[in-house]
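Taking it in order: structure first as structure tokens, then the write-up.
Excluded from the complex is one protein chain; the other protein chains are retained at their positions.
Just so it is clear, A, B and C label the chains in written order, and each chain counts residues from 1 on its own.
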Amino acid sequence: MKVIFQLIIKRIGLSIITLLIVSAVVFFIANLLPGDAAQEMLGQSATPEAVAELREAYGLNDPPMLRYAKWLGGLLSGDAGTSLANARPVSELISSRLSQSLMLAGFTALLAVPFAMVLGIVAAMYSGSRIDKAMNIFTLSMVAVPEFLLATIFVLIFAVELNWLPSLSYIPADAGVYDYFRAFAMPVATLCIVLSAQMARMTRAAVLEQLSQPYVEMALLKGSPLSRAVLRHALPNAVGPIVNAVALSLSYLLGGVVIVEVIFNYPGVASLMVDAVTNRDMPLLQACAMLFCTGYLILVLIADISAIVANPKLRTGG
Amino acid sequence: MNVFKSMPLSGKLGALLVAFWVFVAIFGPWLAPHSASEIVAYDVFEPIGGDYVLGTDYIGRDVFSRILDGTRFTIFIPLLAAALACSTGTLIALFSAVSGPRTDEVISRFMDALISIPSKIFSLVMIAAFGSSVPLLLTITAISYMPGSFRIARALAVNVANMDFVTVARTRGESRLYLAVKEILPNILHPMLADFGLRFVFVVLLLSSLSFLGLGVQPPEADLGSLVRENISGLAEGAPAVIIPAIAIATITIAVNLLIDSLRGGATYAARGK
Amino acid sequence: MTNKRLQAAAMHKVAEQHSGSRRALLKSLGAAGLVTAASGLALPAHVLAQISNEQPPAKPRYGGRIRVATNSMSTKDTLDPAKASLSTDYVRIYMVYSGLTQFNRELGADPALAETFESENQQDWHIKLRGGVTFHDGKDLTPQDVVYSLLRHKDPAVTSRAAPIAAQFEKVVVTGPMSLRISLHAPNADLPVMLASSSFCIVADGTTDFSQTANGTGPYRLKEFSPGVRTVGEKNPNFWKPGKPYLDEIELVGIADESSRVNALLSGDIQMALALNPRSTKRVRRSGTADIMQTESSLYTNLIMRQDAYPTNNPDFVLAVKYMMNRELIQRALFRGYATIANDHPVAPSHKYYNHELPQRPYDIDRAKYHLKKAGLTGARVPVFTSPAAEGSVDMAALLQLSGIETGMHFGINRVPADGYWSNHWMKHPLGFGNINPRVSLDELFSLFYKSDAPWNESGWNNPQFDQLLAAARGEGDEAKRKQMYWDMQELISEHCGVSIPVFMNLIDGYDKRIKGNFPIPTGGLMGYSFAEYVWLDA
């Protein structure tokens, strides 16, 4: 456990550096954007005077470095700032959306990870066989369809034609299990298909690599059937690379799901960030970027910790 | 040709399909019976086999011509972008692998930072800032997938850097550049080729995602993803204008992967980026 | 054509709804020469004392909950009438607030919170407020609320979208327990119409925080508001229009993706949808459960040729481009007939001041060639900026490019994202597209977009003759002369201004067939965004 604790401490330190880099990069590229929050706020009816006044009010006339420093100072004192677009605290805007995003991500992960693992393991067990080839084509076909098309096909079939599911993912206030199922079925299915293929291929590769290890041969020579050799012996040792691939895939579930959020009108953080870009809402944009980066780092950390937990050699610090 | 003969059936199929699409990408614009932007029919979303081979699109343009014209974007942008992403990612990874732990750490953290910025939002910002153009799309997609390439290449390069033959070169007093380019690089080229295939698919998909957000190639030109997107309202009636480009994308990505899988003998590959 | 049939059907439906007493009243008023329907409203103010839309003929059903989708939502969503800038905002504002006046289907203004709206000189307006109106929090409506609501637009800190219009207010003062006076810097007969816009809806005196709450006098009380997610309104039982509204609850959402909006409508997840694509109408009508409502409007997407930049400042170039516009094709292919051909000026044929003697400019490549040659620009390459932000502009540009090739020049299409288009590209390139929402008054339209010093003089057009005509028309009492002046102005724009307007686009809304009580109001989709107080849900 000491190893994990040390790892976490070290990672937190490095994460701060990474987050700083992200904030600087995002601030830099966002500064390339033409226009600013004042112009976007006033839109088509902007007069130069009004823009100038609003700009002053938003503090947009400060030099970029000063604005960055101010923002950073605020963040360090626990204040993520106020959205320029609607004057609400950024933390409040994000927290309501974050729970939604996490819910979508959670359901997707719950479904996609086991699905992908089963696909990958079966393909690895029968590597080179027809099953393996069929799975290869199947997983490739899954990634080969643009997700907006996939989502639209689902909507047409299950919402418009069959009327089984709602085309929009709204969760009523007094939602029961069934409501959740209905609301999440299609977005989760879409994302599962988008993500599983990659994870399945990685799982296959990782398991296959372990299958060539002498201890698997040993297990077979001890009289273990292939399935047991794979599940009991190879799989625990493939956990490291698998969780890594899973973590990378899942990190997509925070910021990468814009399209699913748009099509199912799901209020998640990805579309919040798109709004932030559109409105030139820098505090919100920065906060979203920080959030995604943190999410990514946490996932990678979880992956590394699971790899350590799964590997007694790393676990005991040997 | 020997390579082709030694391939498994799936590889041959992949190679043939890739060859077909590359042919379309190169000669498509000349083969198109109509101009890609010309409105040829009043009826929209015409089915296959009418006056127009693959029907008409959402404003009555010839779908066949638009596919012939648009394939080159779906082939060449991803091809170049994936090549750029893999080559720069690999080069930076090589540099990182032969540099000291501190430089390596800084580069790795920077790449982590880049990975964590969602590629679609990055594209949105960049296109809003600079306006969409083929070179910019290339740059964006290349930057988006470079850190992933870097991760893989670095993992491979660090492994190779610990091999005895690199140590031998070190004891000879060779420069870092020599170690990176002459000793390590040739040994990670093959797995990076596999990574390249994967990244090609990612770029194809990112491009179609961008077209969904209205950020794709400049109209009236359209890559295959944009064709799917602009005709999506024809999906309900099963219009070939949306189905055929979707099938084209699928066959391209599957073919590239089958080809590359067979080139590396169906071997495994290392972790992937985003 | 199907579209004609549809229009006829729509008109028929509307006629049904407006038969009976209300229709008769309007007719009698019209006969008395007091109502100027579908116009720039220069009507005597006392007419506004009449309440229109009082009793819909069909028996409305009470109760029910609907979900309505507009075409956008973001964190910029607002509850502040002064900040409302997108259709979602307009709908939300009209749901919660009421104005002094409100638009009717004939493009005029009916009195709302104002019981009477009178002026002798069109400069000083006397307003008597309706009695017994209460805000959602129970407070009574007072003239002070109106004064506050109007004058806050002049406060720069409010960053009002209507600030340019509010600049006309010289003074707004309380003149009695239920009356007030608005004094303008100069006469403006269109004030009652202008005040019907959502920006000038009435808020309670002293309200500064609009981030979570909205205290209005409108048909629905705010139940939930999450910017970029949803707005829920629940029936206001104390609404000042007796018997209204009908629904218990309205949930307002934004679905940016049009095909998702259509799918949601067809799958019954939403009951009304704003802004459908003409291409979707076939599907919607075929569904059996939903239908479309078409609103003829003067919304247009125009090509802007800046007069301060080369080569667009060349009059022959401008004419050449105008002849290159294949209007029929645009109307037919891009809008599937849901558009009206325009003649390079912003007045729609349905407008009473529409100059129908001005010959329609044809699609004429030969003449375009002639003018292009005259301008010495044959073979030129000119970039044209388009964006999804200006509806239809991307495809229009593609068609223009084709005509260009025939004519002998190359338009390089530069599509830029909708994001930031209005602040960063609109009017900033020699050749680019704009998109202008319907304006009720021609005076307002011309003053905002075509006068030499207009704030959004898109092409930078400077025509002293036009400016003089505009000023004269505003003060002209004689209807025939005024009409002639507006005719002349249309001709000037069509011949000389650096904008080309190919078509006016019809607004298409989708609705569940159980939705009743809806009719087009030409200021915008979803009944000029004010459907909330009118519609009910049939069993």
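Simple rule for what comes next: a residue touches a chain if its C-beta (ideal position, glycine included) is under 8 Å from a C-beta of that chain, and two chains touch if they have at least 3 such contacts.
The criterion applied here is as follows: contacts and distances are computed from a predicted model.
Participant: Can you tell which of "Branched-chain amino acid transport system substrate-binding protein", "NADH:ubiquinone oxidoreductase subunit M", "ABC transporter" or "Heme exporter protein B" UniProt lists for the chain that's not drawn?
Facilitator: Matching the unshown chain against "Branched-chain amino acid transport system substrate-binding protein", "NADH:ubiquinone oxidoreductase subunit M", "ABC transporter" or "Heme exporter protein B" yields "ABC transporter".
Participant: Any idea which chains on screen the missing one touches?
Facilitator: Within the full complex, the chain left out of view touches A, B.
Participant: Among A:72, A:102, A:137 or A:310, single out the residue that touches the unshown chain.
Facilitator: Answer from the full complex: A:310 touches the omitted chain.
Participant: Out of A:69, A:162 or A:218, which is the one that touches the chain we can't see?
Facilitator: Of all options in A:69, A:162 or A:218, contact with the hidden chain holds for A:218.
Participant: Using the document's contact rule, name the residues of subunit A that touch the chain not shown here.
Facilitator: 212-215, 217-226, 228, 232-233, 236-237, 239, 310-313, 316, 318
Participant: Since one chain isn't shown, list which residues of subunit B touch it in the complete complex.
Facilitator: 163-165, 167-174, 183, 186-187, 189
Going forward, only the chains that are shown with their structure count from here on.
Participant: What is the distance in Å between the mean C-alpha positions of subunit B and subunit C?
Facilitator: It comes to 44 Å between the two C-alpha centres.
Participant: Measure off the straight-line distance from the CA centroid of subunit A to the CA centroid of subunit B, and report it in whole Å.
Facilitator: 21
Participant: Compute the distance, rounded to whole Å, between the mean C-alpha positions of subunit A and subunit C.
Facilitator: One centre to the other, that is 41 Å.
Participant: Scan subunit C for residues touching two or more other chains and write them down.
Facilitator: Within subunit C, residues 259, 419-420 contact more than one other chain.
Participant: Would you pick out the residues of subunit A that each touch at least 2 other chains?
Facilitator: Residues 33-34, 152, 156, 160, 262, 277 of subunit A each touch two or more of the other chains.
Participant: What part of subunit C is in contact with subunit A in the complex they form?
Facilitator: Residues in contact with subunit A: 69, 74-78, 83, 85, 156-157, 159, 161-164, 211, 226-230, 253-257, 259-260, 263-264, 266-270, 419-420, 422-424, 426, 455-456.
Participant: Which bits of subunit C are touching subunit B when the two form their complex?
Facilitator: Subunit C residues touching subunit B: 258-259, 262, 277, 279-280, 283, 329, 332-334, 336, 386, 388, 394-395, 397-399, 401-402, 413-420.
Participant: For subunit A, which residues are in contact with subunit C within the complex?
Facilitator: 33-35, 39-47, 49-50, 53-54, 57, 83, 85-88, 93, 96-97, 152, 155-156, 159-160, 163, 166-168, 170, 262-265, 267, 271-272, 275-281, 284
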